[in-house]
Every structure is written in C-alpha cells, then in structure tokens.
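Remarks on the structure that follows.
What follows is part of the complex, with its chains left where they were.
Order as written gives the chain letters A and B; numbering starts at 1 within each chain.
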Amino acid sequence: MMKKILNGRVVENIEIADKVYRLVVNAPEAVRDYVPGRFVNVYLKDKSLLLPRPVSISETNGENMALIYGVVGKGTSEIAQYDMGDRIRISTPLGNGYQIGSLLQKMKRDHAMQDGAKAGVIGLVGGGIGVPPLLGLAKAIRKMQREAADDDKSNLEFRNLKTVAVLGFQREPFLEEELKEYCDEVLIATDEGNFGFHGNVLDLIGQNQIHADGYFACGPKPMLKALSTYCRERQIPVQISMEERMGCGYGACVGCVCKTQEKTDEGIAVAAKKVCKDGPVFYGDEVIWDEE
Amino acid sequence: MDLRVTIAGITLNNPITTASGTFSARESSAFYNINELGAMITKGVSTIPWPGNPTPRIAEVYGGMINSIGLQNPGIDVFIKEELPFLEQFDTALIVNVAGRTVEEYCEVVEKLNDTKADMLEINISCPNIKEGGISFGTDPKMAAEVTKQVKTRSQKPILMKLTPNVGDVAEIARAVESEGADGISLINTLLGMRIDVHKKTPVLFNRMGGLSGPAVKPVAVRMVYQVRRAVTIPIVGMGGIMSGEDAVEFIMAGADAVSVGTAALVDPAAPVRIKKELIEYMKKNNFKTMKDIRDSFQDR
C-alpha cells in the first residue's frame, strides 16, 4: 500500500481544556485508511524541529479527521498556532489500530461469553491525552453493535456487549460528553479529586467493580503497565496503545521499539518490535515491562 | 543526461543511495519506487541478532537528531533468509552494511555475504552506539587498517569502509584503509552528541550519548569529504545532512562520487527520490550532462 505525506487544511483548532486542543483537518485521502488507534505524523514548519510529531486520530468523518493534542513542547505549541484554512503537512494514517474482532475472539475463548445470551463488558480505559483515540474506537464498536442488531444471524456477541469508559485526568476532564454518546457508561477519575472519583483509573475500576471481560486502553506508560498487570492476574485480554519517542514514525529507523514476548512452538520469543509499525497497539501480555 | 556513477567497478544508475539505518526496503517502498535509487544501503547486520539499546533511542536537536539505536538487527542468517529475497527483487544496486564488535565478527558476516547477490559491502567501523568495536576501530588508523585488511581477505565483494567524524584527522584514517585495499570510503557516520532534558533533568537518551545527524552536521561532513578526496584516490560515498539536490551537489563538488540520504528520509520519507529530482533540475539549469561535469565545474580557492 502506498503511503503519502500530504497537505491537509485546518478546519478548526480550538482549546477544549487547559492546554488541550482539538484540531480538525480536512484530508479526505488520509481519512480513508482510518482504523481506531492509528496515528498520523504531523510535520512542522519550524525548521529547527525536523522530526514529525505522532498524534493519534481521535475520530473521522468522510472528509475530516480530528486530532486532540496536549501542548507540551515546541512542536505542539506550533500546532496550536495553526488557523482555520492553514495548511498542515501530515502523513496518511500509520501503525496498526485496535483490533476489535481479535479482542472479542479472546474474550469468547477466555471466560466471558461462552453463553451467547450473557452480556459481555468491554472497558475503554483512557488516561489524559490518551483518551482521544478511544472516541473513534467507541464509535466503531457502537457501529458494529448496530450492524449486528440489524443482521440477526452474524456477530451475535455484539448485540450483547456493554461498553464502559473509565477515564482518568489530572484535574480537567474532556471528551466526556462525546464518549457518553457511544458508551453505555462513562466514569471519570481525577488525580486532584476535583471532579469524579479521587484517584487513578485502576482504583476506580476496583471501586466500581467494573469486571469487564476485555479492555482497550491508551494513556501513560505507568497506567498501561498497571492495567496490564491487573488484566494478566485476572486473565482478561487487554489491548494497549504504547507511546515511544519516534524518529521516522513509519518503520525505517528502529527508534521506537518496545520489548515484547510471544509464545511460539519453540518457547518464548523475545523481540523488540517497532511501536510505529508493529504497534502502537499491543496486547498487554505481549509487552515486557521490567525495564521501566 | 547521464546520472551514472561507477564505484569500485559497480555502476549505479544515479548517485543517490540510502544511508544505512534510515532505510527499510519494506517501509520505504510504501513512499516511493525503490528502483529510482542508485543503490540501497541497508541497516547494519551482525553475526548474531543484536537487541539494540533501551529506549528512548531518539532525541531531537536543533536541525538534527541524536540516535542510540545500538545496531538492533536480526543477525546475518535471518537477514539472508528473510530480508535478502525481498531486496533482490529491485532493479537497483544493493550495498549491505556490516557491523561487528571484533575483527572476526566483521569477517564472519562478510563471508556469509559472499554467496549472495549483494553488490558491495559497507563496513561500519564508526558506530558510536556500541561499547566494543564500532567506533573504536574507526578512530585508530592501525585498527582501521587491520579491519580493512582482514575483511578484504575474506570478502569477494568490493568494500566501502565507513568512517567516523569523531577524530582529529580523518585523512589519516582514510589513507590507512586505502593502503590496505579498501575499494571506497563512505563518510560521515554520526558525531557523538548528547542532549539533556532540562524539565526532566536527565539525559534524553537512555544511553546518555548518541550519534548526531541531519543538516546540523553537514558542514563537518562536507569538510571531511573534501579532506579525504585530497588524501586518497578511491571513490567516496558522501553523506551527512543531505536534505536537497543542492546539498548533494555540494558533496559531489567536495569530492564525493555518490551520496547517501539519511536523516532526510525521516523528515520526508520520499526524500531520496525528491533529492534525485532536484539534482536533475540543478543539472539542467547549469547545462551539466554528467556527474563529472559537476565535479569539473568546481573551482577551488
């Protein structure tokens, strides 16, 4: 498949929370290849900053994609300056997104939905600037549910799914309303306790006895590690979106690796996979965490 | 217009090659037609699989980047089995970059490549990111000569020795590898650099130091190509910060026979073919027909 760097047009670029912006880009060519969890490279104008900035696609419609980003350094500060109508250089979507079908398969195999009638619960766990890609994911799951409801025979499991979003923020939540549209339940935790549950998402999951049968997650590494451990202990499948400092973003430089393990016929194969190309989404039990 | 250049008996369709470690045939071919290249130069390959260094491995700096990949690679056997067949499908020269921690390791890899369709080898005696071997061979003229000598004995392919800029006198190293029969020289590898994150108050790279590349290093690279051109007669593959066709011309005027595009391919994945196009435009504007015309036009002061 050919990939491309292309010029999109800025449709909107507004601050939706403190130092968090929602950038909508008109780029039909790039929207076509969208799968929830994939990201684009944003190439900057400042010539002192050569490397692209990877940003997850939060959601798309037929023509536009929304990127939600936190302003943390020079690159994201530049992006925050873009005005409606400006050009923005982006790549077509990169990486492998969330694989909803695969997680559902594992859920079935594992312990949840042996009985087709029993409702399975999917947890969508997001931390801070990791929340945005969950929006597109929630929309995709809801769409599958709708299609399954229309088609009586196939995808039985989708009809009996419940989705719970568990979102953690430092102090100011965002995307809560949007996610409520597509999830059956949305729970919020804040580190400072000023909104929703006082604590982190793992505490909130325990407190609320979520008991999801499978998880999708995106957020800071410590959160992903804690959730992966939680899931491994309970033998629940979890797909997590990893973040790593990137060079190229498309698999050429081997800069962004993540240590992984895989069961093979000959035992456990350890590898250093590229987050940008083999990820950013991995199964929690694939990732070797000990280095953190 | 004739873009061909001949290096150590191998004719490349044009002087544009990919710098080792910044090119992956599978990934790069998603952005451009590999057959447009003069040659592919592949990521360094060693005897056995190397895991590379812990992350972060990449730090961005003003006009460049620092990497400490640490030559992560699947080892020569997997390379020959799984990568080579894919690489062989292209109609462009193949230069395999070779890494090692000892002279013997270089030689083992080189021997295993004898029976392959690789056109040429590039011996990396200049990686700043591994503890043994690598750069230590490239900073000492005697060791550089020794690696060259041994590799030449064991290889049936032409050999480019890849030199490091982290030396006081690069011409001395160049003369040393030429005297032991190197078929060509490629330079520069990365300059040893470091960045500290003043917010996190710690080095950005897990390995603390890494290799600086990109436009920031171009003046050092051009100077070294110029110095080496005046020290040896074997061909030179020049690289270091080439971002445009005019940058490539600068290296050719300084004395390079071919050039490699590295960091630019991270900044713009299709950079190698864009740079080739820009080179052709430059030649048209200046009425140059061949690479020699560019070289001959250079008026030294």
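Just so it is clear, a residue touches a chain if its C-beta (ideal position, glycine included) is under 8 Å from a C-beta of that chain, and two chains touch if they have at least 3 such contacts.
All of these numbers come straight from a predicted model, not from anything done at the bench.
Stoichiometry of the complete assembly recorded in this file, written with the chain labels shown: A x2, B x2.
The criterion applied here is as follows: only the chains that are shown with their structure count from here on.
Rounded to a whole number, the gap between the C-alpha centres of chain A and chain B is 37 angstrom. If you check the complex, the residues on chain A that touch chain B are 1-5, 43, 47-52, 91, 244-248, 250-258, 272, 277, 291. Touching chain A in their complex are the following residues of chain B: 21-24, 26-28, 30-31, 43, 51-52, 54-60, 62-65, 67, 69, 72, 214-215, 263, 265-270.
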